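These notes are about the structure you will find just below.
Note that one protein chain is taken out, while the other chains of the complex remain in position.
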Amino acid sequence: MSTSKPKSWRTKIYETIYEADTLPGKAFDIILFALIIISIVLVMLESVTEFDAKHHEFLYYSEWVITILFSIEYIARLISVKRPKKYIFSFYGIIDLLSTIPMYLSFIFVGSQSLIALRALRLMRVFRILKLVRFVGESNRLMVALRASRAKIAVFVFFILIVCVILGSVMYIIESDQDSGFTSIPRSVYWAIVTLTTVGYGDIAPATPLGQLISSIIMILGYGVIAIPTGIVSSEMTRKAQKEEIQTNTQVCANCFNSKHKDEAEFCDQCGTSLDR
Amino acid sequence: MSTSKPKSWRTKIYETIYEADTLPGKAFDIILFALIIISIVLVMLESVTEFDAKHHEFLYYSEWVITILFSIEYIARLISVKRPKKYIFSFYGIIDLLSTIPMYLSFIFVGSQSLIALRALRLMRVFRILKLVRFVGESNRLMVALRASRAKIAVFVFFILIVCVILGSVMYIIESDQDSGFTSIPRSVYWAIVTLTTVGYGDIAPATPLGQLISSIIMILGYGVIAIPTGIVSSEMTRKAQKEEIQTNTQVCANCFNSKHKDEAEFCDQCGTSLDR
Amino acid sequence: MSTSKPKSWRTKIYETIYEADTLPGKAFDIILFALIIISIVLVMLESVTEFDAKHHEFLYYSEWVITILFSIEYIARLISVKRPKKYIFSFYGIIDLLSTIPMYLSFIFVGSQSLIALRALRLMRVFRILKLVRFVGESNRLMVALRASRAKIAVFVFFILIVCVILGSVMYIIESDQDSGFTSIPRSVYWAIVTLTTVGYGDIAPATPLGQLISSIIMILGYGVIAIPTGIVSSEMTRKAQKEEIQTNTQVCANCFNSKHKDEAEFCDQCGTSLDR
Partner (left out) sequence: MSTSKPKSWRTKIYETIYEADTLPGKAFDIILFALIIISIVLVMLESVTEFDAKHHEFLYYSEWVITILFSIEYIARLISVKRPKKYIFSFYGIIDLLSTIPMYLSFIFVGSQSLIALRALRLMRVFRILKLVRFVGESNRLMVALRASRAKIAVFVFFILIVCVILGSVMYIIESDQDSGFTSIPRSVYWAIVTLTTVGYGDIAPATPLGQLISSIIMILGYGVIAIPTGIVSSEMTRKAQKEEIQTNTQVCANCFNSKHKDEAEFCDQCGTSLDR
């Protein structure tokens, strides 16, 4: 990707920011990664009221430092990219903007507490850096297996949702007179999801024997049904793994054109001809 | 499915309602799907007391619109079908009736709150529409895998239930003196199911050391035992996937047009002709 | 198993009780199954104080009827069996005795509440009946897969326990000063098991940030670790299923003695000879 032609400073910025095979590119990614993690930790600590009370000054100024650094980065991206408009309205463009803007907005709208947390979206920027790193090869294989079973999983989730709405409504009929938290159908559906996924908070729990009987059925259903997404992904991965294995170990025999050999094979196992490697 | 003969209006209604390969058939399905979803959302909102207080009028009249539309559809189905009696007493016939009748009944039995939720059963009608849509191919494969492991899963659920009854009774003996919620055996069995399926509400939780020891055993049991349904479905799906794959790697025999051959086959295994590759 | 020789009455009783291929044998099993289920339901209802208050008389007399029937069965088993001593001290012998004795003991020790629940052990007798029924073929295959992965699962459970003891102790150090329920190491270990198995009652929950950090690690560990027993059983079952498949579909070619043919093969796919079946 790096040519021997003299590069413009815009190309240089572009290569530093968007690529990871040059030294400055790598350094940029590592520093950005560190900055994102630090800024997330700061955002988290700021939300802890006891910590914020003690170290408010420190948090405030470090936040400004990070905001300014991110702003510079944002502008650099805007300049170096060929089509700035496309970048601004792209997914990562919006995330980048949301990562810098809350501090500036806090000047205008004083006391906007909830804007703090918006900065946590900065973490999403980590994914962009990771995309460039080699170790994502593993995650790619995961993605392929997931994508292959996407349709099956969508059907499954849709089915789960319908079951939860129906069961939630049934539980509402049974338990709405009780003081057990089934105050509306949406809440009951929420409870059904909590139960079916085996999370089980206990903030809403059936009080009547009939309600408990039906929840037992939901639980066993949920317990059995978890086998389905697992089965889908497992079988998809097993298949993928087997295919890869078969396709990696191939040499072709010069005599009989047999192409299925073990990795260590030196002679064709169908005709005895040397594989001559 | 569509012939060139001139069709009676009953056949036309039938094709519109029950089939999805004509344009009006597709339109009907999409509209019905939207109506069901809208009506479910309305039922849900109606059960939220704050929302109902504000928008009672709106909810009441929209509900009547939907009820009348569903009634027309019910009558149309009744007319167009060959054996109306069979339809009335079929699973979907009953669901269709239950989807329309609560509003009419609310005239007679004033203040029947719980009838509201009965209307949530309308959601089941979604399954009928989905049956016609192509994307259910995926769900069909799921169903085949599930059906193949049906017997194994039934044995498993039965076994889980027996274990829960026995463990629930044991916990009742241990914990019934305590104030920890094990007030009767059915309740203790309910607790055992809540625990074994790893839902864990916490509305009932053991208080004695012995009770906690036994629950720990139940939990680890449940944690290990979840492997079983998962294992069943996974292996069934892997098998299914492999079979399908075998049928994909095919050559066609020039003599008998048989297209199912093993990968290493050199002769057609149906007629003995050389596959000549 | 049934010979044409005239049988003694003891042999007849034996065959009725212990075998299921004669008509009286089948009838006996069905009646016994029904009796066990009824008696369990009665035991359950008896433990529900409201129900017991209303129908105490009915429950008391039905319990006596069942106890007497089970006593007769126990004596019949004792007489018909060749080595009564061995039967008495066998697993099912003890269960059978425990199923009948509580009512007789309630004469001697008045007000022994907890003996009620002991009768729930009757449910274990169901397993004996099921052993005879054909549908257990499925459960047998499950058992084979489980037995094959027994050693792996034992290692896994042992490992889980050690991890829970260590993590429980660590949490006790951190949280024992708080009022969050970590009052002793055994209780903390109990909590660790509740958390690792993703049950999560919430009766004990960490209150300190450090405690919550460590619990988060335990949870993610538990979430990842559940993959292990599932993986073990899945792979074992896939293997078993593949073996069965391979071993079922075999004919040998008369010409080249190739023994791997597809189910529908009529000609050998290695040499083209007719399989002549």
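Annotations
To keep things simple, chains are lettered A, B and C as they appear, and every chain counts its residues starting from 1.
Criterion: a contact is a pair of C-beta atoms (placed from the backbone, for glycine too) under 8 Å apart; a residue touches a chain by one contact, two chains touch by 3 or more.
Predicted model, so just to flag it, every value in this text is computed and none were measured.
Shown as candidates are B:100, B:169 or B:230; the residue that touches the absent chain is B:230. Of the candidate positions A:47, A:90 or A:178, contact with the hidden chain is made by A:47.
Hidden from this view is one chain, which touches subunit A at 40, 43-44, 47-49, 113-114, 117-118, 120-121, 123-124, 126-127, 135-136, 138-139, 141-142, 145-146, 153, 156-157, 160-161, 186-187, 189-190, 193-194, 196-203, 226, 229-230, 232-234, 236-238, 240-242, 245, 260-262, 264-274.
Although one chain is not displayed, its contacts with subunit B can still be listed: residues 198-202, 230, 234, 238, 264. If you put the missing chain back, the residues of subunit C touching it would be 151-152, 155-156, 159, 162, 165-166, 168-170, 172-173, 176, 183-186, 189, 195, 198-202, 205, 209, 212-213, 215-216, 219-220, 222-224, 226-228, 230-232, 234-236, 238-239.
Simple rule for what comes next: only the chains that are shown with their structure count from here on.
Among all pairs of chains, B-C has the largest number of C-beta pairs in contact.
In this assembly, the C-alpha centroid of subunit A lies 29 Å from the C-alpha centroid of subunit B.
Residues of subunit B in contact with two or more other chains: 156, 186, 189, 198-202, 226, 230, 232, 234, 236, 238.
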